[in-house]
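Mind looking over this structure? Questions follow.
For subunit A:
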Amino acid sequence: MRETMQTPPAAALACRELCVAYGARTVLDDFTLEIPAGQWTAVVGPNGCGKSTLLRALAGLKAPRGGAVFLHGRRLGAWPRRERARRLGWLAQSPTTTDLTAAEVVALGRFAHSGWLAHRDVDDDAAIERAMSATGSLRWADRRVSTLSGGERQRVHLARVLAVEATVLLLDEPTTHLDPPHQEDVARLLRAQAHGCGVAVLSAIHDLSLALTADRLIVLGPDGVVGHGAVEEALERDWLSQAFQTRIDVVTHEGVHLWRPALDGRAGP
Partner candidate 1 sequence: MSASRRALAIWFATCIAATLALTFGSLLVGTSSLHTSLHWLFSPDAQSAVVLWDIRLPRTVGAWCAGALLGLAGAVAQGVFRNPLAEPYLLGTASGAALGVTMSLLATDASVGALAWAGRLGMTGAACVGAFAAIALTIMLARGVLQTASLLLSGIVVGFLLTAVNSLLLLARPEMWRTMQVFLLGSTAYLGWPATALLGAALAVCVIPSTLLSRGLDALTLGEDTAQSLGLSLPALRLSLIGILSVATAAAVGQVGVVGFVGLVAPHLVRETVKVNHRQLLIAAPLCGGALLQAADLASRWIIHPAELPVGAVTACVGGAYLAFLLYRRTRDA
Partner candidate 2 sequence: MIGKCGARRRTGYAALCVALGALALAHAAAAGAVSVPRDPRRVITLLPSLTEIVCALGACDRLVATGRFDDWPVQVKDLPKLGGLDDVGIERIVRLRPDLVLLSTSQRVGGRLAELGIASFALETDRYSDIARSVTAVGRLLGLAQRAAALNARIASDVGRVSEESIAARHGAGASVYFEVDPGPYAAGPQSYIGELLDKLGVRNIVAPAMGPFPLLNPEYVVRENPDVIFISRGDAAQLAGRPGWDRIRAVREKRICTFPGVVRDTIVRPGPRVAEGMRAMADCLRRVAP
């Protein structure tokens, strides 16, 4: 690991020369990136190119082979565990099902704040209620998660992440199982978190149209990172086509970017 003598990055979440590998297979190599606060960054790319890996590495759930991750300017490893959990929220790709009630699951989001004995004070209760009403899951607070549908369950887990009231949110496919109206809700929610609350939001999204509503894009391809930057830059430099190795047509309609597959038979690059 090359020790850099530079000052630590000031962004909410950043990585320097990150190298992540699974056994012999290197997924990310020498990757430097900054995720700024107050912006929603979306990670896109074909299946198996490392979206989840990148998120897990940034969340500290996968130890990198090289490089370091910085949270608010401090190395991840230097943060005390509970404080780090208070700043960093994580939503897994396919949360497991459980016998707990929805309220209990969301209350677990306050674990870093309230601790083992679960003494819930006013702040905790308020945060839980805010999170649940923001995701529209308040009405099934007392129902067991195992009895909810896939979409309802996803919203409960989303509420849990919001209840953490973190300054950095890492979400792996937050729109799984959700129908389009609710997908739109999630997008609106993430934008509100970023622009309204100043949270640094990073999400892996496989739906390109939804991803294109974000502020910034990280585009991953089969050979590693294709590029990262503002959405406009990504479209100008046609990173999406490089990543997906096929023509991706992006149409801008009333200020909204929409993608459509290139069906005119032209071969990819």
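Selection criteria: all candidates are chains of the complex that A comes from, given by their letters.
Keep in mind that, in the parts below, a contact is a pair of C-beta atoms (placed from the backbone, for glycine too) under 8 Å apart; a residue touches a chain by one contact, two chains touch by 3 or more; residues count from 1.
Bear in mind that the values here come from a model prediction, so they are computed numbers and not experimental data.
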Touching candidate for subunit A, same complex, options 1 or 2: 1
Residues of subunit A defined as touching candidate 1 within the complex: 56, 59-61, 81-82, 84-86, 88-92, 95-96, 98-101, 104-105, 108-109, 111-112, 116-118, 142, 144, 146, 157, 164
